[in-house]
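Heads up, one of the protein chains got dropped from this complex, but the rest are sitting where they should.
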Amino acid sequence: MDFNDTPEEAKFRKKCREWLEKNATYKDESTPQNDDFANANKMKAAKAWQKKKYDAGWAMLHWPKEYGGIGASSMERIIWANEEAKFDVPKGIFEIGLGMCGPVMMEYATEEQKERYLPPMAEGKEIWCQLFSEPSAGSDVAGLRSKAVQDGDKWIINGQKVWTSGAHFSDFGILVVRHDPNLEKHKGMTFFFVDMKSPGIEVKPIKQITGGSSFNEVYFTDVEIPDSQRLGEIGDGWKVAITTLMNERLAVGDAGGADVEDAFRWAKTQDNLGDPLLTNKAARESIADWYCEKSGLKNTKLRTMSALSRGDTPGPEASITKIVSAGKLQDIGNFGIDSLDMAGMLKTDNQDIKGFQNAWLGAPGMRIAGGTDEILRNIIAERVLGLPQDPRADKGVAFKDIPSGNS
Amino acid sequence: MDFNDTPEEAKFRKKCREWLEKNATYKDESTPQNDDFANANKMKAAKAWQKKKYDAGWAMLHWPKEYGGIGASSMERIIWANEEAKFDVPKGIFEIGLGMCGPVMMEYATEEQKERYLPPMAEGKEIWCQLFSEPSAGSDVAGLRSKAVQDGDKWIINGQKVWTSGAHFSDFGILVVRHDPNLEKHKGMTFFFVDMKSPGIEVKPIKQITGGSSFNEVYFTDVEIPDSQRLGEIGDGWKVAITTLMNERLAVGDAGGADVEDAFRWAKTQDNLGDPLLTNKAARESIADWYCEKSGLKNTKLRTMSALSRGDTPGPEASITKIVSAGKLQDIGNFGIDSLDMAGMLKTDNQDIKGFQNAWLGAPGMRIAGGTDEILRNIIAERVLGLPQDPRADKGVAFKDIPSGNS
Amino acid sequence: MNLDFSDDQKFLQEEARKFLEKEEALNRNRAVLETDNKFDEDLWKKIVDLGWTGIRIPEEYDGLGLGHLELCVIAEELGRFLAPVPFSSSVYLFTEAIINYGTDEIKEDILPKLVSGEIVGTLAVTEDLHAPTKNNINLSYANGKINGKKIAVPDAGVATHAVVVAKSNKGISLQLVDLSVTGVTTEHQENIDESRGHFSITFNDVETQLLGDEVSGWELYESLINQAAVLFSYEQIGGSQASLDMAINYAKERYAFGRPIGSYQAIKHKLADMYIALTLAKSNCYYAAWALSTDAADLPSASATARVSATKAYQLCSKENIQTHGGNGFTWEYDCHMFYRRSKLLSLNIGSLSNWREKLVTSLEQSNIN
Partner (left out) sequence: MNLDFSDDQKFLQEEARKFLEKEEALNRNRAVLETDNKFDEDLWKKIVDLGWTGIRIPEEYDGLGLGHLELCVIAEELGRFLAPVPFSSSVYLFTEAIINYGTDEIKEDILPKLVSGEIVGTLAVTEDLHAPTKNNINLSYANGKINGKKIAVPDAGVATHAVVVAKSNKGISLQLVDLSVTGVTTEHQENIDESRGHFSITFNDVETQLLGDEVSGWELYESLINQAAVLFSYEQIGGSQASLDMAINYAKERYAFGRPIGSYQAIKHKLADMYIALTLAKSNCYYAAWALSTDAADLPSASATARVSATKAYQLCSKENIQTHGGNGFTWEYDCHMFYRRSKLLSLNIGSLSNWREKLVTSLEQSNIN
């Protein structure tokens, strides 16, 4: 066991850090990190930063050179990500494109399409989104009903997608739709990529509990997609989609927001009934438990990285991150707000209080987005522990005959 | 709202109390109540007390006069039970007979049988047990496999029952067995009562975690039961059994054992790291929450009694009692043991410590016996909240074709 | 033995429910939340017209002269429908303070106007970002006047009067203030549940009337809060029940993988747990209502028990209702979040869960439960 890089890793890390130090500034760790939900300049800054990375070869390290990468190893990607995370740089806007759409294009697009689409994606010039979920297909993504009808060398799409992050500023999207409801549920879907500026696409933001709108509804009315933009065979839509979803569920990480350090710092200064909150044993026990959870997640990540560093495929441990961190986020938010007693409802300029209130308002969404607590527990039970599947009422019949209530 | 008896109720309560004061002594509430798991004199004392009650007309208040009761109302039963609970009298041994077997006999036995069996049951002269569960039929009682084969005017029983309280000292038992595995699961069962001294019945105690043995395995090898001891029609076994089970699940009450008062008293005197445990905010929060649970259960019972007092059928609230109290019992046991730190493993003469250790050892059983936490939550969800049933893999096929693994 | 409401009280509750349903109180709550109104004036007027503000006010002061139990059933319904009105501030707190501690003169002046709606009251205690205690009240009372600032005062935007906790050189006292006089400045403070506005109030040499005496104000305040906790708890169980009902309905109607999500044990058992928490809380509320209505000796522990369990139930039910709704649950469009917000508001308005747990154990110590 050691936490040192191999000589090669150390060399690579040094290279990353040198470039970053030249081109960005370190984060100020002493102030709580609050994700700003709506920020107009964010996009511009993010695109500029992505371009800068791309020009210097840092944008998509593991991609082949011809699409803008340098063919780096998994470990090198992690080292880069670790180092970049220490700097105050805009992130997040390209995650879906680069993390989910890129890999699908890499696997299923033609050579010309890859040359056309991948470099601008890596460069941050073109932004991509993912169009899977539907109003009646949330946890059960394969329950989707948006229709694709073939018409010569093109397809006509009608239906509605939902929970699409970044749809309003995306240039392209990957899309899975049902081409035949008479086939079995998982066999009647086909996968495409689509120009988000196509006629017939309408994007409406979804307002969340937090007041922000990080997601959209996307309506398709007679939208035309050339057959050349089909990814995979007709009827292979679910096979293509599931790879993407696996990428998503692995990528879904820490819930972010107020954490145990924030609770700890706050408890040191906030008084409760005349005593510092940190002298309250109930508060201390909560802080101890949150610290153990946070630490457990961090060390689980380190074990995963160790596996990667050895060239092994990491285990399924990553699936626990969101369950644990989203629950913790909700509890810490609650803890912070309650420590203010009657004044806990008030919005103030205090960054800590903002952090707790954002945590409390945002955590319910974190417990749902990218797989609900319940779906993730099912995944752990079935895929990791090998327990039998739930009985399925949606197999072996035509999609149109599966019970769906009124929804 | 008031907590006063109606004049009639008050009169009846006075009558109960006067008789009890003459014939028994009050409990000493200042010492923790520990259930002794094995006590040789308990049976003798219990029979004597039951006989005394029977002779005075208190044994089975609500039964018709001809079987030893006085035809009392539900409210009068409750008043009697409340008053009796204040006295130090032996209880528990007749509960299954009087609570489950009696009602079944009352409904399904012939007039002669009732005259023969009910009075000795009420008098405590003959003890009854219940033979439903089997090794492969626990939560799923209807999955039972013990066989009954008709042979002229008698039946031959083979198989094994389990979790039978008091089988070793019982005179009779009620029994449900499968007479035809080719019928559907719930249609192939028939119900009997059986003389526990019949040849071919063997009783083996089951040792529990606690070291005690309140349950038995009961083996049936070619046991003969006259057809006249059948209760209900052939094939009606489940219908008869389910009434009994409902009685059980309503009767399953508080887990008993160490409770919040014990934790509170203990926390007042026990020191932790130099401070009284009761000054520890974490301990205080636990005590507050346990108090709210205990109080909530008590007041729920009072609401149920209010409904009875009005002559209404009580709601399903009773189903929550065991879930809440068993979990609380386990937590309180843990709390008490942990407060002793390294010495918490030691058995001592201290009644409080015994209480905590018994709670910790006994609670796992309480979370299972009479319906697991999981089964009870299902019952609440389906019968109280009206949610749809789980998908059933055991309906619409012959019993013998239902998947059962190796069990 | 009758731990239940009377038929008359149940009828009143039924009528209240029908009224709030017909008035679409839930939609009104959304409207208040989404606009700059800090309450629903129209609904409030109708509530006044129904006489609810005078339930506990004696008939000699134009009230209905009913008891706390009638107030409990109304509170439960207001909680169920998230009615965006200053009922808790004006009725549970302000009105009760006047009834309990006002001189005859004050009662004659104030109570009839509370019935008619001319006066709306609130209670102002918090001064900074901490739980108020005997020791952190600094707003000063001297020569019949108060000076200082209160924050996080619910409903002060609509209130005409307030009971203010103040400190003089003799001790803590409760002061009755007319908020329309010169020297009073009320300012809106943004909060997490804008369906019930919160405000700061600054007092600059403002004349007041003393409630009770200048010494035992803190004890009067505590006693007032102990009573009000029962009513707040009823609002909380009303909200919990509504959240549970929403979750049950959704779980029956929403399908995933070919069957209703309510047929999955993950959802079933979640809802069973919500039901359990709610049942415990409700039963504790019934007992506390009895204790309140009879001024029982164990009111402090009974009200704290109701308060702690109702707060826990509402927090659980409102957050797991969101979870049951999946993606829809955390949209602004669905109503789930309105219950989540209100659960927090009600749990803080008279002090946090952890401080009520503390009150409960303190009352157990005083009464020596075993």
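Just so it is clear, A, B and C label the chains in written order, and each chain counts residues from 1 on its own.
Here, a residue touches a chain if its C-beta (ideal position, glycine included) is under 8 Å from a C-beta of that chain, and two chains touch if they have at least 3 such contacts.
No experiment lies behind these values; they were computed from the predicted model shown.
Checked against the hidden chain, the listed residues A:67, A:87 or A:291 yield one contact partner: A:291. Touching the missing chain, out of A:70, A:156, A:305 or A:393, is residue A:305. By the touch criterion stated above, the residues of chain C touching the omitted chain are 264-266, 269. Although one chain is not shown, part of chain B still touches it, namely residues 133, 136, 138-140, 143, 162-163, 206-209, 211, 270-274, 282, 330, 334, 337-348, 350, 353, 357, 360-361, 364-365, 367-369, 372-374, 377-378, 390, 392-394, 402-407.
Residues of chain A that touch the chain left out of the display are 1-6, 9, 29-30, 75, 260-262, 264-265, 278, 281, 284-285, 287-289, 291-293, 295-300, 302-303, 305-307, 309-310, 317, 320, 323-324, 374, 377-378, 380-382, 384-391.
We take it that only the chains that are shown with their structure count from here on.
Put simply, the C-alpha centre of chain A and that of chain C have 40 angstrom between them.
Chain B has its Cα centroid 51 Å from the Cα centroid of chain A. In chain B, the residues touching two or more other chains are 281, 284-285, 391.
Chain C has residues 259-260, 267, 354, 358 in contact with two or more other chains.
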